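Missing here is one protein chain; the remaining ones are kept as they sit in the complex.
Chains here go by letter, A, B and C, matching the order in which they are written, and residues are numbered from 1 within each.
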Amino acid sequence: MKLIYEKSSPGRPGVQMSSIRISPTEEVPEKYLRSQPAELPEVSEAEVVRHFTALSRLNFSVDTHFYPLGSCTMKYNPKACEAAANMPELTGVHPLWPQLRGGGLLTQGSLAILYNTERLLSEATGLAEFTLQPMSGAHGELTGVMMMAAYHKDRGNEKDHIIIPDSAHGTNPASAQIAGYEVVTIPSDENGVMDFEQFKEALNEKTAGVMLTSPNTLGVFNPRIKEICDAVHEVDGLMYYDGANFNAIMGRYKPGDMGFDICHLNLHKSFATPHGGGGPGAGPVGVVEKLRPYLPISRVEKTKDGTYTLNYDEPKTIGYIAPFYGNFGIIARAYAYILSLGCDGMLGTSNRAVLNANYLQEKLRPLFDAEYKGRCMHEFVYSGDFLKQYGLHTLDLAKGMIDRGIHPPTVYFPLNVSEAIMIEPTETEDLDTLERFVEVMEELVELAKTDPEKLHEAPVSTPVGRLDEVKAARDMRLSYS
Amino acid sequence: MKLIYEKSSPGRPGVQMSSIRISPTEEVPEKYLRSQPAELPEVSEAEVVRHFTALSRLNFSVDTHFYPLGSCTMKYNPKACEAAANMPELTGVHPLWPQLRGGGLLTQGSLAILYNTERLLSEATGLAEFTLQPMSGAHGELTGVMMMAAYHKDRGNEKDHIIIPDSAHGTNPASAQIAGYEVVTIPSDENGVMDFEQFKEALNEKTAGVMLTSPNTLGVFNPRIKEICDAVHEVDGLMYYDGANFNAIMGRYKPGDMGFDICHLNLHKSFATPHGGGGPGAGPVGVVEKLRPYLPISRVEKTKDGTYTLNYDEPKTIGYIAPFYGNFGIIARAYAYILSLGCDGMLGTSNRAVLNANYLQEKLRPLFDAEYKGRCMHEFVYSGDFLKQYGLHTLDLAKGMIDRGIHPPTVYFPLNVSEAIMIEPTETEDLDTLERFVEVMEELVELAKTDPEKLHEAPVSTPVGRLDEVKAARDMRLSYS
Amino acid sequence: MKKTPFCATSEQDQAVMFQTLGIADFDELFAAIPDELRCSGVDIPEGLSEMDMMQHVRKVASKNSTDLVNFCGAGFYDHYIPAAVDALSSRGEFYTAYTPYQPEASQGTLQAAFEYQTAICRLTGMEVANASLFDGGTALFEGIMMALRQTKRNKVLVDEGVNPIYRRMLQCYTQNLSVDYEEIPISKGGVADRSAYEAALDNSVGAVVLQNPNFFGCLDTLTELIDKIHEVKALAIMSVYPMALSLVETPGAMGADIVTGEGQSLGQPLNFGGPYLGFMATKKKYVRKMPGRIVGETEDKQGRRGYVLTLQAREQHIRREKATSNICSNVQLCALRAIIYLSLVGREGFLDVGHQCMDRASYAYHKLTQIDGVEPAFNRRFFNEFSVRLPKEATGVVSALVDQGIAAGFPVGRYYKGMENVLLLAFTEKRTKEEIDIMVAKLESALKA
Partner (left out) sequence: MKKTPFCATSEQDQAVMFQTLGIADFDELFAAIPDELRCSGVDIPEGLSEMDMMQHVRKVASKNSTDLVNFCGAGFYDHYIPAAVDALSSRGEFYTAYTPYQPEASQGTLQAAFEYQTAICRLTGMEVANASLFDGGTALFEGIMMALRQTKRNKVLVDEGVNPIYRRMLQCYTQNLSVDYEEIPISKGGVADRSAYEAALDNSVGAVVLQNPNFFGCLDTLTELIDKIHEVKALAIMSVYPMALSLVETPGAMGADIVTGEGQSLGQPLNFGGPYLGFMATKKKYVRKMPGRIVGETEDKQGRRGYVLTLQAREQHIRREKATSNICSNVQLCALRAIIYLSLVGREGFLDVGHQCMDRASYAYHKLTQIDGVEPAFNRRFFNEFSVRLPKEATGVVSALVDQGIAAGFPVGRYYKGMENVLLLAFTEKRTKEEIDIMVAKLESALKA
């Protein structure tokens, strides 16, 4: 499809922006100004609408396709949550108004949403306090480990590393590193959880903490969590809970109860806010009482008279991790979602997410001739190794799905499973959709045996076939000219 | 694609509607109640969203395709007009509030929009008064001819027929008939306008009026309009202007100036309100001073103190043609559009609509080997007769366009041109789109000569091919069971 | 520099086109038209930028006060519309398409219309439905014309329990036609007066129009009356409130021949009177007399299922003055909203909403009738709307409450002589117990005042 720049022609009028004029009293001298206007497209409003409408139709999305992308929780994003967050009374507020004396009173609604959401998340996770400022999961991790660092500094602890299992998401080690820590990686045992013995060996006085994802990216819940927490607390280490998979346990288990000290949640996963093609999301972080002093500022507080204020005066805070209060628009969506779920809804939702995953794991086991390793949580991982005998890889299976109107699951992650295929159906899919998915998988595996070439060629139903990524990296055509 | 009913399964939960309960003080007896609930679909919200999103993608539309559907004016529908009309302050108002004493003050905004829109349309058409109540063009025609009838009754005129050219839209005669008039049809002359001699013969004392579309559905403007008006007024007949094509002349000619007494406009054509897949539209009707007393009630009036009120006290009114004030939501969109155009914009818009049409007429003339019959207005009609030599019809040409991503023009209308193809590009299309259309036409005519079968089979790119309309009428499967 | 909004061509484009046409400017395009017809200009303000237009409309709109707590229904109801209705019906592919004349390029609109027709049949208990008419009033007129065409008679009896706004529309529409229009007063109990119909029904009557629940909110069991209507070979037309059909007996089960109604309550905002949704359903044997578009199922050459506009021989673009109606554009987008609404709430949710409406009305009815001086106007059987007789004129009481931010109902005296004290109140799922209690309290004190 043509680029919007290729549709541009000199003088084609866009949206009428010129409004009632006010003549300037003085012109800015040339030397401060650009010599040429930026070469933006010149297209009619109608053409822009057609262009981006057409582009949208080239996407797979939750609203159009089953999207069982493991670890990404592609659940339905309720339209009402969009409508709630898009109320002009919310979107029109300038973030600096609370800093104008008396201005805070003009934003009580937005502050109330922040305050209430913090309380709801604290209760859901069993943690004392929450900050909503992190703008993604990774950002939440960074915020968490920075609080870890602040805690140890404050206590005079000499810590130099963080322990992370090899099944962890790449953002964990990357975040730990930005907080100034070495990363010690622990392999997974045959059950897919962090090898307990090797963990014990790695753990020592210099261990700042451990970052665990539970259920982890294999969809397995580590049953020895309490032991791990105790051991880490022994050396005054802190337990970090990567809550990207909180949707598997919400309403049933609380990270705080299990002994975790810090936890981030992905609102754009567990709390049904849209992924937007790669964000914006939100990665709020909760902490236990003892870490409260290190939370980023500002803090939203409720005064006796019921009004909400912002507190910037926290001597031990790690400081400003966001310009303001986080991705408010995303937080508002999650708030609407949590209000809709309520207490029972939380448990009901995780129950159904886990049931859907187990049903698929069961039905697909024969196809992947995987032995039974017990129940999974909200997602599960199989290996596509068996495809090699047909000269195929997991990627070929994935591309075949695209031609059958299903977005492929996550592939080649986690890295500790060869030819991994990671499937997360979510609770917003009904039984018919799951059955259809099983049929498609069966059809594809059959095709792999009988006519593998077909899968090599897939996808054929998309505007483009498999794209040459090597060429992309070599040519580096990163903008239109 | 499956029907929503085919996706239904017992107990699948839809949107949560149950809210805080109030227990009834008394139950309604069985005999008043239905024994079985209506068998509505049982599907999840996510499934409903996917279903209708998928359905939408089966449509051609202005937002996705060039749509040169003659006589229908498929111009771009500005998103801002949608946004303006969808403000909750406008959509949330109950139409009966003005009838509650003091309630009118609560709807001053909506009344102002109605009043202002009437004024703007009066000025644009050169007519004294407007009613916004008609809910479509045809409804406007009926309202107009009913006022015609009321006028003649009031004057004691004995009228029994209305004169309508054969090129008129089918709604004209149909509307005239509901107002109790016979229809006298006049053929078109070689220039495509109503044959003047035959018109003069048909005109007599019993002529209630003449319904003209100008420019007519052939895109031709009748140059003898003044003569016709004078002749009709001679016999105290009334001139009706079908303004569905007003977009060709707005800002340049005014029906009132030309001598018309009654005129309806299609806001869903000339004033860019969306067609919605077949409505809702709006067909406001304007009249000259002498017809003011017959306008439908209520009338929006502006008092000295600047407030707006509704007047129901008009002894000679034809009465209630709508439950309230017309399709307010559509009127609000047109109001936003007219405010955006302004005085210069009206002329600029009709100029460009006519230029685009003439350009296509010129470029396509060789293809249809049509002789030059002068300029067209906003649309033009060619005959597909030449296709017969290849065993093809205009319909085949039309279906071929679908496969090339263009919605076909209007075909087989007007009825007085054999194998008619009626093309209206509108002013919101740029030159590239027009050129592409010409290329596609050339390609199709070439294909007609070289490989007509291909056109017989078209369309092949759509979810279904040509559908069996005879079977549909025979089987009469009009609902799912 | 001044631009013409929304137009797509550049001056450069226009120059190319002028050249192709061998002209120098726009005016030459109109050379054939006598100059004296040219107008002197349009005396309206200059065009506004999008931002200024939006600001202007927002300012005007702010003159409305939408925070009125509304108990005013009278045929048009303030129901909750799930967010997905807007999200889906606002997709450009739906609302910027034309009437589906090219079925292969319009299956979205056509299948949705077919699903809508099915839903209307299931709500009303009828066999066939059309794809929409403008509103409940025009639908009722079309229903009468259809019945008179079918029975080849010209007399219609219209019950006074039919919405008075619709009755005015019927009077308007029939004024130039050879239709013998007669209204039948309601009974003391506020429903169709059996004896009056006994008297009026004869072989000249082609159609009888009833409404259930009627304008006063009263429910009735109309099976016997409809049998009587059929005895004289007239057709029974029933106007209904679709939300009531969640719980109330269907017209189909009562034997109605033609069912019409206002579909606004199915996902359309009140929007100061429109666009609304007129629906019509009937028996299969009458379908060829039914006005409006009808979508039917069929197949393509490869046997793939598809949908088309069918039985078009009834319509104006084919039959011209002999058509069953003059309607062309209908309100397809409103029908789409209705089927989206019904699919979202679903079988159970629809029942649920019905119960909430009925329960709230029941609660309010008993609170109101406990106020001394406030009497039930008619029988005690209603869905979500009922009438009470106040000790004083209703208009004054209502305007007193309007000033306190409450639309306490509709004073029916405007349309019914002798009922100046009768107030009609409607209750939807949107009204809370608190709101009802406050309304009752304020109404009580307004009566004391």
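Convention: contacts are C-beta pairs under 8 Å (C-beta built on N, C-alpha and C of every residue); 3 or more make two chains touch, one makes a residue touch a chain.
Model, not experiment: these values are computed from the prediction.
Trainee: Using the touch definition given at the top, which of the shown chains does the missing chain touch?
Mentor: Taking every chain of the complex into account, the missing one touches A, B, C.
Trainee: Among A:Leu341, A:Val381 or A:Met441, single out the residue that touches the unshown chain.
Mentor: A:Leu341
Trainee: In the full complex, which of A:Pro88, A:Pro187 or A:Gly391 touches the chain missing from this view?
Mentor: For the chain that is not drawn, the touching residue is A:Pro88.
Trainee: For subunit B, which residues touch the unseen chain?
Mentor: 9-13, 15-20, 42, 44-47, 49, 53, 78-80, 82-83
Trainee: Can you list, in ascending order, the subunit C residues touching the missing chain?
Mentor: So the residues of subunit C touching the unseen chain are 50-51, 54, 80, 82-83, 87, 90-92, 429-430.
The working rule: only the chains that are shown with their structure count from here on.
Trainee: For subunit B versus subunit C, what separation do you get between their C-alpha means, in angstrom?
Mentor: Computed from C-alpha means, the inter-chain centre distance equals 20 Å.
Trainee: Could you put a whole-Å number on the gap between the CA centroids of subunit A and subunit C?
Mentor: 46
Trainee: At which residue positions does subunit A touch at least two other chains?
Mentor: In subunit A, 9, 12, 16, 44-47, 49, 53, 78-79 touch at least two other chains.
Trainee: Multi-chain contacts in subunit C: which residues touch at least two other chains?
Mentor: In subunit C, 4-10, 13, 47-48, 50, 82, 84, 86-87, 92-93 touch at least two other chains.
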